[in-house]
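Heads up, one of the protein chains got dropped from this complex, but the rest are sitting where they should.
Chain naming follows the written order as A and B, and within any one chain the residues start at number 1.
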Amino acid sequence: MTTVDHALESAKVRATPEEKRSRILTGVYFALSVFVLFAFAFDEDADMDATFKLALPRDRFEPIDWVFEPRIMSIVVSIILATLGVVQLLRGFGRWDNVVLGGAMVLFVLAFLGWAAAGQSFSLVGMLTSMVVLSVPVTAGGLTGLMCERVAVINIGIEGQLLGSAFVGTIVGSTAGRWVGLLGAIAIGALLGAALAVLVIKYRVDQIIAGVAINIFALGLTSFMATRVLGPNPEFNEPERFGTIAIPVLEDIPVIGNMFFKNNIFLYGMLLLVVLIHIGLFHTRWGLRSRSVGEHPKAADTLGINVYRTRYRNVILGGMIAGFGGAALTLGSTGRFEENMTAGVGFIGLAAMIFGRWRPFGVLGAALVFGFARGLQQKLGILGTPIPSEFLSMAPYIVTIIVVAGLVGRARPPAADGQPYIKD
Amino acid sequence: MSERTTMDQITGVGGRLRDALLVPTLALITALLIGGLIIAVTDVDILRLWGDDPAEAFKQTLEAVGGAYKALFVGSLGSVNAISETLFAATPLILAGLAVAVGFQAGLFNIGAEGQMVIGGMTALFLGFTFDAPTIILLPITLLGAIVGGAFWAGIAGLLRAKTGAHEVITTIMLNFIALFLAQWLLKTSVFQQTGRSDPISKPVNEGAQLPRLFGDDYRVTVGLLIALAAAGFVQWLMYHTSIGFQYRTVGANPDAAKYAGMNVVWLTVAVMATSGALAGLAGANQILGLPPYEGTTAFSGGIGFDAIALALLGRSKPLGVVWAGLLFGALTAGGRQMQGVERIPIDLVEVIQALIIVFIAAPALVRSIWRIKTTDEGTGQITTGWSA
Partner (left out) sequence: MQLELRGITKRFPGVLANDAVDLTVGEGELVALLGENGAGKSTLMNVLYGLYSADEGEILIDGEPLTLGSPAESIAAGIGMVHQHFMLIPVFTVAENVILGDEPTNQLGVINRRRAEKAVREVSAQYGFDLDPGALVENLPIGIQQRVEIIKVLQRDARFLVLDEPTAVLTPQEVDDLFAIIEELKKAGKGIVFITHKLKEVLSIADRIVVMRQGRTVAEVLPSDTNEDELATLMVGRPVDLVVQKEPAEPKEVVLHVDELVVLDDRNQQAVKGVEFEVRAGEIVGIAGVQGNGQTELVEAITGLRVPLAGHVRVKGNDLTTASPREIHRSGIAHVPEDRQRSGLVLGFSVSENVVLDAYYDEPYSRGIVMDWDAARDHAVELVEQYDIRTPGVDVELSTLSGGNQQKVIAAREFSRDVDLIVASQPTRGIDVGSIEYIHSRIVEERDAGAAVLIVSSELDEVMALSDRLLVMFDGQIVAELDPKTVTNAEVGLHMLGSGAETDAPPAADDSPDPPPIDDSPDPESQTTPDAEEQR
């Protein structure tokens, strides 16, 4: 077939999409390489040692801090990136495409951090830990979105669900204790999920409109009640919180121990949920039937599966997960409710879901990336980089756009996503 | 022009008038009732009173709710000033509502009106304090700047959607946040920041860029209202009397057919978003140029972007409907301010009422079952097509 391919090459009218993508990636690698070289390596302060701390005070084991000269590191990274660019141009990486891209991004960020930390010491482990912590609400949002979209219901109202359950969590948590508060938050999440389900399934309201309505409703009502009820009665906004529970032995593993095993029940809960949902979706009867409803509801219907009931059930379950996530905001970290405290986290959760290709572990991975971006923003503020803080604040949102733009066309949502099911 | 659209324009002729108005009216009433309920159950003092003296509690509840709604009415329609306030509040709502409506007609969800207002507003702001000229020259320039700024910001989302398939719901929301942060930063730069201040407030625009008041200095309503109404007329003409509008509507109804018909769907996606953004940009300009002290702050867009979605829905994405809906929400806003000022009911309640109205308009069957009536209204139906249409 080589003669045909040859003829094809010369007769080509345009490039294939793969070729286009390959060219774009090559360009990206070279551009990054040059950027790292000029922005980081040639910076005049780049010869001052940077220290990456790998342990927190009070850790049992103290691994050695990583001290290095940012200039050298940047040059090394730049060379690696250029090499990647060359390989991409000549051969490409085939199936490892995305992994290599991810790796290149990690290298870039490392070089950036090294540059930012020149002459100072920077708690790398601190940042990694906050990455995990910040990823919890995003994971919650993403899992909620996933549960709904796997049965073909687009849930734009996650933001409202998180906000509503955060609010209820704090009020109930202040009056009846944290466990009841947690239950209350989950119940509200389920309630809002049920509202979405009823609107979308029974009344066939457009899914995005229903989600937007829930968001406006939740934002309005929680803000209203925050002023009217919490304001004059601050004792309703001081819930009993869930403290850190360290897991013995595991907590002492360097770096990882701090990241994953010294946290509150919300992190542990999220990790558990990710595993449970993965097993559930891909290995159980419940999962097979749910996914069939999301892919081809008519086919599921003809096999005796109750499409409506499946959708109701999964959307409400998703709402419960959002409830758990909302509780994490008030009963876990901050301990008090503020108006509009979610600030877009629900939408970032949706982006994580798309980024994660509608798979639970993918959502977790994506949430970690977003958590990293948020953590970066906070830590860089401390380091005092010349970049204005507002731009750092923009970072997670810009990352979201890049991810969604780059991935949507190639990741496939459940086939019936967004469409109501009408049984005739 | 088809009969259908003529009839829809006037929201129903003859027998359809009752149907067309019945559901929205009932939706409003139901939403207000629920709002009243919320007022009643969130007053902690009254709640405590129920335990001790139910009769008194009941009386106080009625007073609270009644007072709230009286304030709502008085603040929106109760005096000439109130009506001016209503019109004043309605102006940006109409513009933003038109922006979202244009998107809906073309099958695109522009949730980014907020961000487009910010960028459009900031552009107008910049032009307004940089150049000094009489109104007849400066005002059009600033408005043009707002149009370009808003169109550009929305166009980014449109381009992303056209070229990569990235759904505009996510990209426009992200762009909202980015715009807000951008504005925050800009307001602290020397170019924008008011001399002598350290908080993010801009220089005021020159007199030539300030929107003249329509009825004299006592009333806040400005020429902006006329601009909004003219915009509505323009959108009506564009969508139903031009080939561009025909293309917008076709792409919204059936993108495959649009492609077959030789329409350039990529270009159209960008164009629709740009048109939408341009209208939102005007709304943003109105917020700065229409209100003393004519400065930019970090909060001038104030949630209008999301309300605009409600407006477009209520107005069934038709310009005339959006105008009516804008007036309604303007009344709610003006009344809400009165309610907050006099009766101390937080204005967020208006948001709740608006959300309920959206729900009831989108699901008229709900209204029907609450009130046990029959209508032929089908609701707004399905607009979404999933993430990668």
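Operating definition for what follows: a residue touches a chain if its C-beta (ideal position, glycine included) is under 8 Å from a C-beta of that chain, and two chains touch if they have at least 3 such contacts.
These numbers come from a predicted model, not from an experiment.
From the options A:Arg241, A:His278 or A:His296, the residue with contact to the unseen chain in the full assembly is A:His296. Contact with the omitted chain, checked across A:Arg23, A:His283 or A:Arg309, is made by A:His283. Checked against the full complex, the one of A:Met105, A:Ile305 or A:Ile398 touching the unshown chain is A:Ile305. Residues of subunit A that touch the chain left out of the display are 4, 7-8, 11-14, 16-18, 279, 283-286, 288-289, 291-292, 295-296, 298-305, 412, 415, 424. Residues 1-4, 241-246, 249-250, 253-254, 256-257, 259-264 of subunit B touch the missing chain (whole complex, contact as defined above).
Here is the rule we use: only the chains that are shown with their structure count from here on.
Put simply, the C-alpha centre of subunit A and that of subunit B have 30 angstrom between them. Note for the complex: subunit B touches subunit A at residues 38, 42-44, 109, 111, 160, 164-167, 169-171, 173-175, 177-178, 181-182, 184-185, 306-307, 309-310, 313, 345-346, 348-352, 354-356, 358-359, 362-363, 365-366, 379-388. Chain contact summary for the complex, subunit A toward subunit B: residues 154, 156, 199, 203-210, 212-217, 219-221, 223-225, 227-229, 232-233, 343-344, 347, 350-351, 354, 388, 390-391, 393-394, 397-398, 400-401, 404-406, 408-409, 413, 417-420.
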